[in-house]
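One structure coming up, written as structure tokens, with questions to follow.
As you look at this complex, bear in mind that one protein chain is not there, while each of the others sits in place.
Chain lettering (A, B and C) follows the sequence in which the chains are written, and residue indices restart at 1 in each chain.
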Amino acid sequence: MYGDLGLKLVQHAKRTQSLSQLPPYQSDIVRSVTREVRDLDRDVTEMLEPFNGHFDPAEEPATACSLLVRHLCMRRDKRCLLAYHRVRVEMIEGMCWSGSDLLDQVQASQNKVAEEGARIGSAEGSGASSLSPEEEEYARQYEDLLAAYKGQWTDIDLTGSLEPPRDLFIDVRVLKDAGEIQTEYGAITLTKNSQFFVRQGDVERLIAQGFLQKLN
Amino acid sequence: MNNNNHSANGPLTPAEVAFLCEAQSITIIPRQRLDGLDLIGGYIPPFHPPQRTAIPLWLALLLKRQRRCNIVPPPWLSAPNIERILKIETENQNFFCPDLPYRWLETAELLLEACPDDLGGDDGELRVLLRGLREVRQGKVREGLGKLEATYLQMNNLGLLEITEVRGFAKGVVDGLRKIGASIEVELVLGWMMMMMIFR
Amino acid sequence: MDIDDLLQELDDNQVPSGTRDIADLTQSWIAERSAPEILPFQTALLERLMERIRQQIELVETQTGNLDPKTNFCLILIQTELERVKFLVRSYLRARIHKIDKHSIYILTTPSIRGRLSPPELSYLKSHLGLLNSHFLASFLRGFPEHWGISMVEEPDLDGAVFCKVVKDIEDNIARIPGTDAEFKLTKGDVYVVRYSAVREFILRGEVELI
Partner (left out) sequence: MSYYDIDAILTDAQKVPCTFEITIPGLGYLEGNSNTDIKQGTRVELPLWLAEMLGVSQRLGTEQNVVTLDLPPALAPRVQNALKANPCTVDLRSLASHYYSLGERILGLLEEDELVDILSETFKKRAAEIADHAHNPQGVISSGGEFLKGLDENERQLFKISHESAKAIRAFLSDRSNTKK
């Protein structure tokens, strides 16, 4: 029945909302729904043709109803298409905001899809991106738009963390001698067992490498 | 509905409530001199130990960690006072005691973490009392949520962190009830009339 | 919001002007996060704060490398505060962008609401809509018949429930709930969970605050 394919798209969108990565674009379903709308529109035109622009629904209630149903189907299809694309667009925008490199994502999903394609021997999978070409274009343009807006607020770092800042500076103890390191406010020499109060961001790597220990 | 993590939308999170709490003013006893400091939030006058001074809590917490000051606990945060309030709360099942400040729970939590030594010695007792207080009030909140209607509900004297805990649920119930009760007939008729215009 | 208590206490200590700005920004941030609709952009407030932020950043930059431990410690305090203020501004702006994205057409086509946007926000909104439109056109919409009878405009749910607190004595203090015969009194200090539409006017006048 008309509208069923549109519903499929929306069910895809519903699942997409709970995923952390964008699943492949459903180009086949999108194409079918689009075709459905064109077919319906052609039907409507053909049905109205004999009336030469003088159609009176009161005189022809049955035809009017038939037309109404077709209009509703088209309207429904359009809403499903828009909602499906919109959910994906929102995820793409989310990636732009979180600074994750979209092209990397595209690449990664391409590899994954290609692998799967090779494994199950499907020709369809190879080389396909989870983004449609239009979506890739959109992502590029949105990146530009975002950069322009961000540029108005350079001192704020608009794409920075949305977690409230906590423990910007921490106490650390030096576990092994590591020589001199550069920090935002000058150089410090790391001698074993000495203690410093430093910006957490500056020393995260040294903590991970075991040179420093975070104190509380 | 899906809230993409890229946006700061929706009501405040507990971490943000704690952040707000840290903007409160608190009295400290400095242990070191410090020159006056021109902050965006206002000028911090020089410290002359052991002269008390009031500064934002976030600053006090930082200085405390550096052992540069002691924090003077707010008068309400003492074992005898919490015990008194706990008694009132237990005896009056239908209201929340107005003697607690708006940010009692988060303030107590931050101070217990940062300066148990400044809280009059036996912080164990205070902890137990605070936990008791929280549980009694939680029970009442739960009860109160059963009274949610599609219109409004008064929730006086609840603390901000307590509100944060139930906010999503309360909103969901009020919105849900409203939608069940709302008539969508008008919308439907309007939609129908608009639809009929396709034949004109 | 106990900003008033905070201010009271700070007033007692004769703390100067900056405090009010931070308190105002904080309240604007909370309100923006809680309200279903976008609220007026705080132009003057943001201008003053951005200027102060810039000054502090400059101070940190010029003093960096100063080896005097006392200065060094002051810089740590300044930077810590700076991060707090930057977070507030960032989260405030992002909360607005979220609503601008969600209700773009509604905002654009409702003059009284459109005026609540800053010029950069408005230009972001327009460009964003343009991009979306071309994207939908390119993806499937090209050649579609026109459709009537349904509004595609996403509007804020002004009846959505919010938590709020009465912060002033109000003269005409009866809040009515649209579409029902329910009404209630707003007394200073009261906290309610209620439909936004019932308290919207009080909120815009600053008599009731979202929490």
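To be clear about the criterion, contacts are C-beta pairs under 8 Å (C-beta built on N, C-alpha and C of every residue); 3 or more make two chains touch, one makes a residue touch a chain.
Just so you know, these numbers come straight off a predicted model, no measurement behind them.
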Open item on the list: Can you list the shown chains that the omitted chain is in contact with?
Closed with: A, B, C
- [ ] Can you work out which residue in B:79, B:110 or B:155 touches the chain that's missing from view?
- [x] B:110
Open item on the list: Touching residues of subunit A against the unshown chain: what are they?
Closed with: 1-3, 7, 10-11, 13-14, 17, 47, 61-63, 65-66, 68-69, 72-73, 76, 79-80, 82-83, 86-87, 216
Task: Hidden partner chain, residues of subunit B it touches - done: 1, 13-15, 18, 109-110, 112-113, 116, 142, 145-146, 148, 150, 161, 164-169, 172-173, 176-177, 179-185, 187-189, 191-192, 195
TODO: Determine and list the subunit C residues touching the chain excluded from the picture.
DONE: 150-154
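Just so it is clear, only the chains that are shown with their structure count from here on.
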Task: Arrangement of touching chains [line / ring / star / complete / other] - done: complete
- [ ] Select the chain whose centre, defined as the mean of its C-alpha atoms, is least distant from the mean of all protein C-alpha atoms.
- [x] C
- [ ] Report, in whole Å, the distance between the mean C-alpha point of subunit B and the mean C-alpha point of subunit C.
- [x] 19
- [ ] Express in whole angstrom the distance between the two chain centres, defined as the mean CA positions of subunit A and subunit B.
- [x] 34
Task: Sequence positions of subunit C contacting 2 or more other chains - done: 53, 73, 80, 84, 87, 90-91, 94, 97, 101, 149-150
Open item on the list: Give me the residue numbers in subunit B that touch at least two other chains, ranges are fine.
Closed with: 7-8, 16, 19, 62, 195, 198
Task: Complex contact set, residues of subunit A against subunit C - done: 30, 33-34, 37-38, 41, 44, 71, 74-75, 78-79, 81-82, 85-86, 89-90, 93, 132, 134-135, 137-138, 141-142, 145, 148-149, 152-153, 155-158, 160-162, 164-165, 168-169, 184-186, 197, 199
TODO: Spell out the residues on subunit A that touch subunit B in their complex, using ranges where they run on.
DONE: 17-18, 55-57, 64, 67-68, 71-72, 87, 90-91, 93-95, 97-98, 162-166, 169, 171, 197
TODO: In the complex, go through subunit C and note every residue touching subunit B.
DONE: 2, 5-6, 9-10, 12-13, 15-19, 21-22, 26, 30, 33-34, 49, 52-53, 56, 70, 73-74, 77-78, 80-82, 84-85, 87, 90-91, 94-95, 97-99, 101, 148-150, 157, 159-163, 175, 177, 179-180, 182, 184, 189-195, 198, 211
